[in-house]
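Note that one protein chain is taken out, while the other chains of the complex remain in position.
On to chain A.
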């Protein structure tokens, strides 16, 4: 098990390196650089050229890349041009916010998906199932940014039940109970908006797993043992159907990254997704490259997590 995990982590290294090269080169290929638009137009172009030379922006890309990579290894992701602070510090603040939002969304996703998927799969072709599958189709068809806007308008403005932006009410002492409640209160609407849309694939997946498992021979064996319907479901059908769902968790994390970019912007939630979009429009490349690298690494880790979970829960894929 540990050997397998270690091997997977080792194979991740070239993946991450390749990713970092692509990210870096792409950022370099974008028009403009850190000095474009940041400098007073009245400054002598020669001074700008000197500055560019001094910052090493005229060096070949691989030299710049190795310099940048060396910094990354030391935890130095560069300086944010817009925020005038180290990227690592900037990102760290946002990571915490994004982490809690994602975790909350994930919990909500499963809280919605599991009961709906089970109902839908167990009583397939009933009216309840049709209602649930109807919802999943709507969820698939609805872009998350439209749905989030509708939620924001209905619950944030029209009904005025939730805050429409930020992650915390100003002026609350960190660490108090009130502080935590305020955080949750601010997260609820964005998390729910995202969960209601991202959950539909899990609902459908779970439904088809259950419908599939129901017809397996070993379910017949269980019935022939005299097992009650509850027992057949809890001990035999559900466990076998939830297994692939559990393994899907890692990939779910990947999906959350994409979703959070929209959600955080719509709800003005100070997380990485919001930072990402604003950095792009501000041409704050050091932040953008750091974030893309981070998102990429999270995706790779998500895949690894799925493999590990699957090998833990499914005895057939136990790795020695």
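In the analysis below, a contact is a pair of C-beta atoms (placed from the backbone, for glycine too) under 8 Å apart; a residue touches a chain by one contact, two chains touch by 3 or more; residues count from 1.
Here is the rule we use: contacts and distances are computed from a predicted model.
Its UniProt record calls the unshown chain "ABC transporter ATP-binding protein", which is the correct pick from "Molybdopterin-dependent oxidoreductase", "V-type ATP synthase subunit A", "ABC transporter ATP-binding protein" or "1,2-phenylacetyl-CoA epoxidase subunit B". Among A:28, A:82 or A:223, only A:223 touches the chain left out of the display. The omitted chain makes contact with just one of the residues A:94, A:122, A:186 or A:236: A:236. Taking the complete complex into account, residues 216-218, 220-229, 231, 235-236, 239-240, 243, 314-316 of chain A touch the chain not shown.
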